[in-house]
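Shown here: the complex without one of its protein chains, the others still in place.
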Amino acid sequence: MQRLAKYKIYLFVLPAVIVLGAFFIYPILLTAKLSFTDFTGVGVANNVGWKNYERIFTRSRYVDALKVTLFFTLIVVVIQTASGLFFASLLNRLHSIRNLCRAALFLPAMMSFVIVGYVWQFIYSPFNGGLNALLAGIGLESLQNNWIGDPDTALFALAFAHIWMFVGYTTAIFLAGYAGIPQELDEAARIEGTSAWQRFRHIEIPLLAPSFTINIVLSTIGTLKTFELPFIMTRGGPDGATRTLSLHIIDSLFGKYKFGFASALSIVMLILVIVVAYAQNRILRSREEQL
Amino acid sequence: MHTPKSRFLRSLISRLITGAIVLMGLSTASLATVTLEVTAWKGNDTEPAALPELIERFEAANPDISIDFSYISRSDTDIVLPPRLQGGEAPDVMMADMPLVKIWSDAGLLAPLDKDGWYDRLTDQISQAITLGDNVYVMPLEVIGMGNFVNMGLLNAVGIDAPPTTIDALKDACQKLSAAGTQPLLLAGGFPAPLFAIANGLEADPADAGALGSGATTFEGNDAFMGALNHVKDLQQAGCFDGETIAGVDPWSTALSEFKAGNFAMMPQGAWNIQNFSSAPELDFVFAPLPSSKDTGVALDLFGFGWVISAQTEQAEAAKTFVDFFTDDANLKELLKAESAYSPFSDGTHGMASLAAPYDAARENGGTVMFPFGVLTWPKALEGEIFDSMTGFLLDLDKDANDVLSRWDEIIEDQ
Partner (left out) sequence: MSVHMSASRRAGTWLLSTGVLILVGIMLLPVAFMVAMSFKTGAEMAADPLGLPGGIFFGNYENALSKMTYVRSVLNSIGVTLSVAVLVSFIGALAAYPLARRTNRLSRALVLIVALGLSTPNFVTITPIYVIFRQIGLLDTYLGLILAFTALNLPLAVFFYTSFIRSIPAELDEAARLDNCSDFQIFWYIIRPLLGPATATLSLFVMLMVWNDFTYPLLLLTDESKFTVMISVYRFIGNHTISPEDLFPAAVLGSLPLLLLFLFFQRRIVAGVTAGAVK
């Protein structure tokens, strides 16, 4: 009886588990089952064995998509986390404008993806788009480019738009982390005469470790899965330069009606995300504990 | 005077009256309206296709049928309708195009339509396209043109007074336009360039499409298509565009606003943009055929969409009445006018405005090619690959045309 009492606390998890089971476990199992068929979304699903998976790993286009996805995620996560930290560390000290700026940084996230895509397409347009016009205005005409039409710059351009949209999230999480740092520590350090940079590096960053973990893991998972901006802004172009794995899933599902194949792609993506997220979580958690 | 007899009479009368009222109630119940759920990717503010007015007209003519209409965009249709169809909760009547018709009818989710009265009036190309085995599942609503939008204001300014319909005329126009500092041709890789390539590849023999689509013949080495891609190279030489700049331009937003603003003289696109462009007061444009080696140019017709009836519907009669309503020319022509489209019926009234006269002319002079994806001669998967590979081609026009075409063959093989 005593043994069971110890587990009584897990009753708290019960509602969440039921919901998660119905909404995630069951669909994932179903998707796994369908990944071995040629289901089109309606009608009957015929078993085709490993054919879908074979195709994924033997065609270069899917391996390329994997590379694009990983690279894109790397760019976004690094820059977004750094930007969030930058803003949060400044705003933490500037109480008067903190709430205003935090809300302001969330404004991009409040706009729907279609709007964001459209506006940034305009900014990046090679015909007197906002960015090129700005560069010309300040005399940097030589830097003008066909931002999303050039395979070399397209992914970065996309990443930047994505970061613009979501930097509010990372900033907010870091700010919440800052709120947990006791002010006395900061005051004490200041009295001892340490510089702002030293305080930042040796007090704030270590104490923000949980926020780092959350930010990195969440933005990694979110960016690996994301499809909206690539879909709206470039549709995977030019010629596949920005075609992430998620875009292939969309394509298969809604362009070609290959539900079975899309399921296989989804399972591959799921495994990818879990592996990356779990590894990250472990590494970051252990660093958290060290600090 | 409440004698037993009068009391009996009174109760009899009241019972008769009650009975009569009940009977009246029952008969009005049988006159109650049937509600038909209809979904379409037209009918909202941006693309009305006269559907709101037509539905009103239908309801007035059929007071016992009430229409519950929902606009669901084309891409949302893919997301939202399959689960409903699978789950048995499909709308009664849906707008669909051939790829959807094929998949849904194969799965037994569509009701075969009654061909009486309208099937024989269809043009041959359409009736061939929509007949799957012995059955017809879709009632076609429109055939819409895909051609070359030409800004006549800009062309007139350099001394050209008719839209070019041949490749040579096009090169000539490009040279004159670029000499005057105007950007000639918006041949973006994501749609305009594919239109040009497909039109030129199929114009010699439109029937080729079937063999290419089934893999019986290959794109690689195909003279017509190699010629079409080489034309693209020539056009860059003639100064029509700069491949690297134009390749990645988004054909559904940036390209449209650029043409509308008068920054480009010509752009291949679909006639559904006519309404949008007409709202720019200073834009003097016509809708012309795609330039090709033939004199007439190519009128690339797209079989757009039609009505299908769900196999699970409980209002089969009402659904049939609704669908039949659109086979009547008097009604269909409203839709076609709003859409700037052609009737699928050989005796139907077209909805094209006068600014599409050049495209009309091409159609009448034998320059029509059916867009292969609309009539299922080519698998849908190929469409995306053509868009992609044309973009890649434009980025590097020194490439061999066969490199591009072999990618198309790969997709066909994968089917």
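Each chain gets a letter, A and B, in the order it is written, and its residues are counted from 1.
We adopt the following convention: contacts are C-beta pairs under 8 Å (C-beta built on N, C-alpha and C of every residue); 3 or more make two chains touch, one makes a residue touch a chain.
Small disclaimer: the values here were computed from a predicted structure and weren't measured.
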Touch with the missing chain holds, among A:V44, A:L74 or A:I97, for A:I97
Checked against the full complex, the residue among B:P63, B:G181 or B:P281 that touches the missing chain is B:P281
Name, in rising order, the residues on chain A that touch the hidden chain in the full complex. 7-10, 12-13, 15-17, 19-28, 30-31, 41, 87, 90-91, 93-97, 99, 101-116, 118-120, 122-123, 128, 130, 133, 164, 167, 169, 172-173, 176, 179-180, 187, 210, 213-214, 217-218, 221, 225, 227, 246, 249-250, 253, 262-263, 266, 269-270, 273-274, 277-278, 281
Applying the definition given at the start, please give the residues of chain B touching the unseen chain. 37, 41, 44-47, 70-76, 79-80, 82-84, 86-87, 89, 252-253, 256-257, 260-261, 272-273, 276, 279-282
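Criterion: only the chains that are shown with their structure count from here on.
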Which chain B residues qualify as touching chain A in the complex? 75, 78-79, 82, 85-86, 99, 103-104, 106-109, 189-190, 244-250, 253-254, 258, 263, 380-381, 383-384, 387-389, 391-392, 395, 414
Quick one: which bits of chain A touch chain B in the complex? Just the residue numbers, please. 40-44, 55, 118, 121-122, 125-127, 146, 148-151, 154, 233-240, 251, 253-257
